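Missing here is one protein chain; the remaining ones are kept as they sit in the complex.
Take a look at chain A:
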Amino acid sequence: MSARSTSPSLSELIDARLSRREVVQGLLASTAFAALPGAAFAGTMGDPSTLTFVQPSHTISPDQAVSPGHAAQVLVRWGDPIEAGLEPFDPRRLTAAGQEKRFGYNNDFLAFLPLPVGSTVSDHGLLCANFEYTNPELMFPGLEIKTKLETMTREQVDAEIAAHGHGIVEIRREGDTWSVVEASPFNRRLSALSTRIALSGPAAGHPRLRTSADPDGRTVIGTLNNCSGGVTPWGTVLIAEENIDTYFGGDPKKTQEAANHARMGLKGKSRYAWSRFHDRFNVEKEPNEPNRFGWVVEIDPYDPTFTPVKRTALGRFKHEAATVVVTPDRKVVVYTGDDEAFEYLYRFVAARKYDPTRRQANFGLLDEGTLSVARFDDEGGLVWLPLVFGQGPLIPANGFNSQADVVIETRRAADLLGATPMDRPEDVEASPVTGKVYMVLTNNTKRPPEKVSRANPRSDNRHGHILELIPPGAGKPGTAHHDAERFRWSVLLLAGAEKDGAHYHPKTAQYGQWLSCPDNITFDRKGRLWIATDQGSAQARHGIPDGIYACDLEGEGRALVKFFYAVPKDAEMCGPCFTPDGTTLFAAVQHPGEDSTFDSPSTRWPDFKDDMPPRPSVVAIRRKDGRPIG
């Protein structure tokens, strides 16, 4: 679809970057096909993709839709009990205490942690889910979008705060049916209302993290706006605090943290009513409280008594995710993007090495190491710039008096180092098959023509794109040097329709579908990319549903995108996650019916009962013959 790109220089540069690699890959693919003749004809004759599923209708609907031959089971919904003996869910009687015993709102990141720990069991495990944010007008009857900030009660606000955070539930599959084990001792809710979370790393205990409720600056109540996350090799889960600015009222200009709060987006107007009832969400009363959010949090789902930890060494910004990989010499590396227009991609390399023989020995690994930020050069090189106090501009003359200051104001430190402003970094994940890293840029309508670069090649970028980052040594499992100072990069795809200057495999129009606003990604066992999308309010304007798409990354079908699953109307797709055997794909349907209200919802998915509003839910997708998906 590149023939009608918006500008000649754009298509020239894409073609230049693609042609060299495609020549090489074409040769490799021919060799592979010669050795394995059966593999070449897995798809439709003429369709170069290795993905053989049939695409569902590419249309927006009040219900979900999945590829024919598959079933999408609703596994767990907002409000479902995660302890035994509770009443059936009645949103009209929702309390904060009740919400803390039930699945939270707006599920996002999902992880499947097999039981027992360290195994690859695929029909029994722990489902870990982030509960990113709330839509109170869909949770409670009687609220209107325009007036809710004034009319919400303390009880409603507290239930809303309790619906934020994270949930761990034991799940089991019998035959094709997954179910929640309600009485499991592993089941746990982390809420923003009551869960105590420790701070560790360079900023723990720093005066800028101290509040009247926590004069030591070492314990925070709750975690907020957890978008995506990651799983460590030692079986803990990382969750990423993203848009934390949206919770705070009060005028940040009246605080000693005015510049810091402004850089994180606080402007004195919250989309929530929380600051009416809780002083800690009013920056004029607790100016340091926002500094205690915007971190990556580590949780041990296998230990229900574990105190979650905010790992400040990984920096403070609007973390989309936190993806963990291990280098050939057992160094632990975390990739994490900052999800806002013109923000950056970061990487953390732990100082100590991973010890696969002693699980507990790895629990402090993310407290010491080097945080870096990415600079993308137009020639296809990527340089990691270390964010280390005392080095370069990160000195007292610029307001940095310690590494604590550097991590608290990570964005400003990265500005000074000359990092490359990107088109909203979403998920960043490394292929388990090749070690190549895929970076999702969801969109950026604010990029003007004069600020186009090769890594962000479109102005008014409405549909987003995906970059491929190649560490030295990549190409086989476990050989990539993710800790290297320099990578190479290229464009995998530019999303959108043909008229938008999109760039996919040239046969995408014939055998696949276009997508818009890629967000979260994962890989199947063959290393193919599965892409969840979130167009936001543009869903109706673009006329295509959000959902799950997939494409090959290597061989003749590279970047030929196919459509697999559609979320119901006004939802976004989050958290795609396979079981180790690849037979179940979990996915999170977030905010079905957004922009409507409890009393007049635009969909009642998934229950479709007159007395029940739409409910964010996790679906478990399986092939009807039980074979691996894809």
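Criterion: contacts are C-beta pairs under 8 Å (C-beta built on N, C-alpha and C of every residue); 3 or more make two chains touch, one makes a residue touch a chain; residues count from 1.
Simple rule for what comes next: contacts and distances are computed from a predicted model.
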As a check of understanding, state which of "ABC-2 type transport system ATP-binding protein", "Cell division topological specificity factor", "Rubredoxin" or "3-oxoacyl-[acyl-carrier-protein] synthase 2" is the UniProt name of the chain not shown. "Rubredoxin"
Pick out which of A:S200, A:S270 or A:N288 touches the chain that's been left out of the picture. A:S270
Given A:R154, A:R330 or A:K446, the correct residue touching the omitted chain is A:K446
Missing-chain contact, candidates A:G399, A:G536, A:P580 or A:P628, resolves to A:G536
Of the candidates A:E340, A:D483 or A:D546, the residue in contact with the absent chain is A:E340
Which positions on chain A touch the chain that was left off? 145-146, 148-149, 243, 245-246, 251, 265, 267-271, 340-341, 443, 445-448, 462, 535-538, 541, 594-595
